[in-house]
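Handing you a structure now.
Only a single protein chain was left out; the remaining protein chains are all shown in position.
All chains are identified by letter, namely A and B, in their written order; residue positions are counted from 1 within each chain.
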Amino acid sequence: MTATLDTSTSGTDTVAANRVRRGRRRRGIIAVLVVLVAAAFAASLMFGKTFYPPSDVMRVILGEDVPGASFTVGTLRIPRTVLAVVAGICFGLGGVTFQTMLRNPLASPDIIGISSGASAAAAFAIIVLSLGGSQVSAVAIVAGLAVAVLIYALSFRNGVAGTRLILIGIGIAAMLDSLTSYLLSTAATWDLQETTRWLTGSLNGTTWTATVPVLVALAVFGPVLLGQTRNLSMLQLGDDTAQALGVRVERTRIVLIIAAVGLIAFATAAAGPIAFVAFLSGPIAARIVGPGTSLVVPAALVGALLVLVADFCGQYAFGTRYPVGVVTGVLGAPYLVYLIIRSNRSGGSL
Amino acid sequence: MTVTQPDSTSGALTTGRPTFGRLLWLLVLAGVLVALTVMSVVIGSRDVEWSDILAALGGSTDNIGQGAVAKRIPRTVLALLVGAALGLAGAVMQGVTRNPLADPGILGVNMGASLAVVVGMAYFGLWTQTSMIWVAILGAGIAALFVYTVGSLGRGGATPLKLALSGAATSAAFASFITAVVLPRNDIAGSVRSWQIGGVGGASFDAVGQALPFLAVGFVVSLLSARSLNSLALGDEVAAGLGERVAIARGIAALGAVLLCGAATAIAGPIAFVGLVVPHLCRMLIGVDNRWLLPFSALTGAALLTAADILGRIVARPSEIDVGIITALIGAPFFIYIVRRQKIREL
Partner (left out) sequence: MTAAHTLVVEDLELGYGGRTVVESLDLVVPPAKITCIVGANACGKSTLLRSMSRLLAPRSGHVLLDGKDVHRLPAKQLARTLGLLPQSPIAPEGIVVADLVGRGRHPHQRVLSRWSREDDAAVADALAATHTTELAERHVDELSGGQRQRVWIAMALAQQTDVLLLDEPTTFLDVSHQIEVLDLLTDLNRSRGTTIVMVLHDLNLAARYADYLVAIAAGDVYAAGDPSDVLTTETVRAVFGLDSHVISDPVSGKPLMLPLGRHHVAEGATV
């Protein structure tokens, strides 16, 4: 091998210096995002119909019994806010993984039917099978994986073409959404709140039991995904180039899909398919951090921030209490249209 | 209209498809329609004695059975009309956009109509059928224009993929807006919800009567566009070379489709995939000549929707499944089948 490569040239210094500079900028932005998420988290605990000062909040977290705060903060706000962060991270990670792997921002799991599948399965489990808790999550993840396999199989013809996959995903999503509508219409109590939860996502009435499975999913699938970050970046270069660089493409893809679907399914089983968070986190992260670098961690943070802010606004910013999914839906859908316009105009690869 | 020999283009489209075959299919279709119409009145989520059925047809509603049958009659009429409207609109849309995936549901036209209706109900206190229909048509037209404009930006114009995507995105946007509008309004929430799934269950002759003029105009305008759609199918430049005024012809045909979709959605809610599936089925049977395809699509659409409605009433006895769900469950796999069949280049 070329063991005689000179590592002391000025060329090497320049390359190293630039790389470090880019990395530093990126880390700075991520730090800012973390601070924002923490601030939003704290604000969600303190503010609301009643304001509780940080000291009260801390005491409730530490287990003390504070009149008023223990219920509002401890039973209502903390589980809800924790789920907001965790679900946001899960959706952000799941979305950016699919978008990067399939090299297309429109190939997000909530557009190509995976969220719809998890949601339909969860609704089915709850309404028809009368299951609860972690059983619902289990059904959701199986359904999510089944949909992913189905889409992959249906769009496979000497390889997977992006355009065909997206179209088939849209078709499957439409089918599953109507299935969910039907299931909801047969539910014993026709409750609009419950409907919106399963069709667009809601954090109302979150309990600790609902939150725990998602935490577990994040603890299991999160590290798997983070470990594959480099391989994911390689996949961006195209299957052939990635393989030429030593990536086991098929195996990597399977691992990525399982991890991403796992995260999305568990989060959907707890909070419903919070509209567009999976889809938006990646592109927003790209605008903040700049494209060309790994978007995995930024997207997770953006996802958490989106859900936190949207849920807070949904509760207090308007006259009515809107579930988080409606807020993200109303904001996200126009952004989707904007993306399509921008992409069409620049002759982008759709 | 066309200045050159009227048969030069139509000849090219009709070679190999003997008229005899088409007439045969027409007869079959007519027979199927009659059978379905009868079945729709006779079968339902509740079993009714023959004597009651005949009595109800005569106009009496003395007992529950007769009452049920009496409700089925306008329902059947509605299913036939809406099905025909959607089938025809789909065929026209596929011709106007030269896009095998065009469908009022996929292109967001239904959602546009729905949003307009919901906004009208919530903020403008519109309750009469006629005003709702006007509003729905307006919404359908705006949505169609928007989706088409967004889809035709950039290289390649309005390719099937770009149209489908802009349709899906616009539908999603409108769906979110609909939810946002309806959520705080418990007064209209219930009726909006059940209407939104898309069903012909709440039909009455009154509603049908209100929609009839709009549907009639829509049918006439669309059917008269058959010849220009044949020219448009050859491409804008070729059509212009044959003397067709492309923009006007397209506009008129689109107007017909929008009228049909708007009126249909206003009285039956958004029903997807009928406009997609029906023209493809008809093309397989009788070819691509729009002078045959359009009327066939109307008749097949009527048959399909009626069959779906009957299915919805039988499958989940004693309750029913709304027809919009059945068409989605059957239509989506068909949509996927079409996507798979197309070569990548065409998409």
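Throughout what follows, a contact is a pair of C-beta atoms (placed from the backbone, for glycine too) under 8 Å apart; a residue touches a chain by one contact, two chains touch by 3 or more.
These figures come from a predicted structure and were not determined experimentally.
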Revision key, fill the gap. Contact set (omitted chain vs shown chains) is A
Review point. For the chain left off this view, which of A:Val60, A:Met101, A:Met234 or A:Ile257 is in contact with it?
Key: A:Met234
**Study point:** Residue ranges of chain A at the interface with the undisplayed chain
**Key:** 1-2, 5-7, 9, 11-12, 14-16, 18-19, 22, 103, 158, 227, 230, 233-234, 236-238, 240-241, 243-248, 286, 290-293
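Operating definition for what follows: only the chains that are shown with their structure count from here on.
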Exercise for review: Go ahead and note the Å separation of the Cα centroids belonging to chain A and chain B.
Suggested key: 36
Check your understanding: Touching chain A in the complex: which residues of chain B?
Key -> 101, 105-106, 150-151, 153-155, 161-162, 164-166, 168-170, 172-177, 179-180, 183-184, 186, 189-190, 193-194, 197, 272-273, 319, 321-322, 324-325, 328-329, 332-333, 335-336, 339-340, 344, 347
Point to revise | Touching residues (chain side chain A, partner chain B) in the complex | key: 106, 111, 154-155, 157, 161, 163-164, 166-168, 170-172, 174-175, 177-179, 181-182, 185-186, 190, 192, 195-196, 199-200, 275-276, 319-320, 322-323, 326, 329-330, 332-334, 336-337, 340-341, 343-348, 350
